[in-house]
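To keep things clear, I will list the structure first and then write my remarks on it.
Removed from the display is one protein chain of the complex; every other protein chain stays in position.
Chain nomenclature is as follows: A, B and C, assigned in order of appearance, with residue numbering initiated at 1 for each chain independently.
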Amino acid sequence: MSRKSFRQALNEGLRQEMRRDPRVVVIGEDVTGGAGASGDQDAWGGAFGVTKGILGEFGRSRILDTPITESAFIGAAAGAAITGLRPVTELMFVDFLGVCFDQIINQAAKFRYMFGGKTKTPLVIRATYGAGSGSASQHSQALYPLFTHIPGLKVVIPSTPYDAKGLLIEAIRDDDPVIFLENKLMYDDMGEVPDGSYTIPFGEASVPFEGKDATIVAFGRMVRIAKRAAERLRLLHKIEVTVIDPRTTSPLDEDTIIEAVKRTGRVVIADEAYPRCGMAADISSMIAEKAFYHLKAPILKITPPHSPVPFAPSLERHYVPLPSKIEAAVKSLFDGSRENLH
Amino acid sequence: MSRKSFRQALNEGLRQEMRRDPRVVVIGEDVTGGAGASGDQDAWGGAFGVTKGILGEFGRSRILDTPITESAFIGAAAGAAITGLRPVTELMFVDFLGVCFDQIINQAAKFRYMFGGKTKTPLVIRATYGAGSGSASQHSQALYPLFTHIPGLKVVIPSTPYDAKGLLIEAIRDDDPVIFLENKLMYDDMGEVPDGSYTIPFGEASVPFEGKDATIVAFGRMVRIAKRAAERLRLLHKIEVTVIDPRTTSPLDEDTIIEAVKRTGRVVIADEAYPRCGMAADISSMIAEKAFYHLKAPILKITPPHSPVPFAPSLERHYVPLPSKIEAAVKSLFDGSRENLH
Amino acid sequence: MANDEQHGPGGMGSQQSDDSAGLTQGDILFDRHGMQLPRQELIQAYRTMRLIRTFEDRLAQEVDTGDVPGTVHLYAGQEASATGVCMHLTDRDFISSTHRGHGHAIAKGVGIDGMMAEIFGRATGTCRGKGGSMHIADLDHGMLGANGIVGGGPPLVCGAALTAKTLATGGIALAFFGDGAFNQGTTAESFNLAMVWKLPAVFVCEDNGVGEATSSEFALAGDIMARATAYGMPGQSVDGTDFFAVHDAARTAIAHARSGKGPYFLHTKAPRYYGHYAGDPDLYRSAEEKDAMRQQQDCLKIFRAKVLGAGLLDAQRLDAVDAEVAGIIDAAVAAARAAPSPDASELSTDVYVRYA
Partner (left out) sequence: MANDEQHGPGGMGSQQSDDSAGLTQGDILFDRHGMQLPRQELIQAYRTMRLIRTFEDRLAQEVDTGDVPGTVHLYAGQEASATGVCMHLTDRDFISSTHRGHGHAIAKGVGIDGMMAEIFGRATGTCRGKGGSMHIADLDHGMLGANGIVGGGPPLVCGAALTAKTLATGGIALAFFGDGAFNQGTTAESFNLAMVWKLPAVFVCEDNGVGEATSSEFALAGDIMARATAYGMPGQSVDGTDFFAVHDAARTAIAHARSGKGPYFLHTKAPRYYGHYAGDPDLYRSAEEKDAMRQQQDCLKIFRAKVLGAGLLDAQRLDAVDAEVAGIIDAAVAAARAAPSPDASELSTDVYVRYA
């Protein structure tokens, strides 16, 4: 155990799996960085440095740079997965799903079903997501609801370095296609991470904050924001909140959420994806169906507006839900003026 | 006014707009059908015959067949839309969005926002959706939640020939990108359709069935299925149901839904898209937030399972919700044993 | 750029099918490499082509009965392409296919009974009824699947080739796709990726001149061979109605890929006998064109003429194959029709290996 960054945790998990299983290969644009160029051959280790050093340890047969052709290399990873490799592919920005979506949702996701259960597709697609870095509309989206919508895909969103490593190893060992999303603002986050190998099962939430009065559900970077809101609610308003981080959107740990809602009767889902047909809507509707009679107040969703991500910091600052907004939402669930919520 | 098929209604609406506005052009694979070939030059009029006859009336400068390169021609339509044309593009099967998703969600949908409101993108993308024709996993999806998720897009799903024509004309005159989805089993549906031109505004639900006891929300072909369920509920169980067809998922007529839910206290959303982050979840969560205190029972979603569309008719038959399933769901909202729903 | 084989007519190249009347023995016995096809292989080739033809012709009839769910796309007319190519492959080699995939599957060794049952949507089908005509896959026989998405296959083949290379299986991977799919961006990207990664991959563009109702005269700019070989891939264009031409070029192509030299491109030209799908009235092609292709571009007739003319096989032997095949198809249809449909409980199984 030692303190490691989110980035290091991922790198370590990946290397350990590559050592353990020669079928694990890394594929993506600039995953080494420098292929064919005159300088350092491992100059980038991926656009966010996650795969740095893998070239030195494993060589070019295990880590493959690609041309800028996402359909070809994501599709190739899918084809490799059904024929015996276990590729870990890097999509750089999840926003780029648009240029390779077919290979993900109509090919990789559906092989097993279309082929009558006679194949498996052990494919991991890593991508960064999230607003807050001034990257504007085409490099800041969350988009995990799009993957969550598609049967056949699993979707993972780690919120800590510890989870990142354990969930990545689980993803690599999983026999289904897994979309693994990393918030681009979290790579330097530090946390305790075991040196050895370990896995965290999919569909099991973590509960980083416990309280009896209300529940907040959040993924990825929103977990930290939700925790901050929970702290303030406790200190300033004496409202004790449970924060649930389901860690995977698909499969979803419905039981932990339902149990907490039954216990607390009040729930806010704080999510950074677009609101319409989004993650917050998904979880809200699940609760509205399965824990209805335990609800003491409306299920609130705190999300960005139905709007692309703006560039200007003065706008972007208000895009991803702030702790204050979550705090206000939870507080409002205790107001007498319930009808005035909208 | 005369009886016309869904297909005829669309064809008529399209032609009327093409006559009215020389900037309206039709683009897609086989939209004439026969380009460069030795036989009939308007042999198909699109894979489902919707654009048949347009070639004869308007010539090849107004209706453009394309190579099988959806990114190029959907992107071209987007580029044409911001420079002065009003393209109506045919994507054939909505499942093919995978090969051109970027041009839809990152280009067309975002131009106006990214460019600071200084442009408009009058683009219509028509596509067929839906299961029930033995077309298997890659030609049967609904997928409109994917578009609904994306800010900047409008999404239309007509449920009658009358609506099809009025909504298509509205879509063509609209200055934003519109995804226009046609259920592939409905082209031969007949209905009264005015001969002249008319529009149906987006974001205004129709209410084809009125009742005081419960509400069913449904789109497209599910409207008919919901109506059948409503009829049976009235006849067999004396339950009077309101059926709401919002007609557009984005914008969504929240008011009509909320008003009905407040009046009836019970609601089922019957949808044919995948359940996770789906349309039913979206509407359910909106109700759980905005009409919570009027609900007398859980909000139920009746959708296909979290599964691709199967090929075998013996399986597919159970895929899209049947009237009996909706009927049972509505009935269950009146059961004493509410807690036993799940 | 392309090696000197590009556009090379080859020993049994496209120019030769017209000569079949005046064949001499040497023309057939020996291909360009001076290799003679053993009698057994000749029979196998004929049998595979006949299997495909009979399968497809019969399906056209079955579709007319209304008992075949969904849409089927028939490969009749193009049999020599799948057959000539796949005879060089074994189960460790992978192919990707298209919506028009029956011929490729049969040539790759997928079982007829399972295929027919699959197309009828039965529990005994290759994919247990879940995939249907457009998704027949059989990994055990190296069949990566038919594909409902035009251009869906070439990227997958890059991956299967990467597996072969990385795990040194000795296998290769080969993509079949149409002239329509040739334009799709995924295909272009795959050419580039296969070259960049130097993959043991073969790309076979099966050019029937049409994509649905649109001619490639209209839809395909420039020249197929020029466009493919501009990636630096060697390639050959052959008459896809001439089994020998295909078989010969495919040997070169597959040997090239297998020996680690990188990808290879094949262009086979052969007509699509039916409309785009079974039931398509095919009005976009003139009656003359359709008549002519059935008369003059029938790979089975051409094959028979060649081997009979050269005295390699006798008509009786070939007729016996026809009869055997007819029986196989009859039995497959009967079995498929008698087979159970998948049980409703299967609706949501097989989505994942494991789901929480």
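To be clear about the criterion, a residue touches a chain if its C-beta (ideal position, glycine included) is under 8 Å from a C-beta of that chain, and two chains touch if they have at least 3 such contacts.
Note that the structure is a prediction, hence the values are computed from the model and not measured.
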item: Chain not shown, its touching partners among those shown; value: A, B, C
item: Absent-chain contact - pick from B:Q41, B:Q107 or B:S285; value: B:Q107
item: Which of B:A9, B:V31, B:V50 or B:L64 contacts the chain that the document leaves out; value: B:L64
item: Where the unshown chain meets chain A, residue by residue; value: 29-30, 33-41, 43-44, 47, 65-69, 71-72, 95-96, 98-99, 133-139, 305-308, 310-319
item: Chain C residues that touch the omitted chain in the full complex; value: 1, 183-189, 191-192, 195-196, 218-223, 226-227, 230-233
item: Contacts of chain B with the absent chain, listed as residue ranges; value: 23, 25, 61-62, 64, 66-67, 69, 71-85, 87, 102-103, 106-107, 111-120, 151-152, 154, 174-176, 201-204, 251-253
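The definition used in the following text is that only the chains that are shown with their structure count from here on.
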item: Centroid distance [mean C-alpha coordinates] between chain B and chain A, Å; value: 30
item: Distance between the centres, which are taken as Cα means, of chain C and chain A, whole angstrom; value: 41
item: Of all residues in chain C, the ones touching two or more other chains; value: 125, 127, 129-131, 135, 147-149, 185-186, 351
item: Touching two or more other chains - residue numbers and ranges from chain A; value: 71, 102-103, 106, 113-114, 151-152, 252
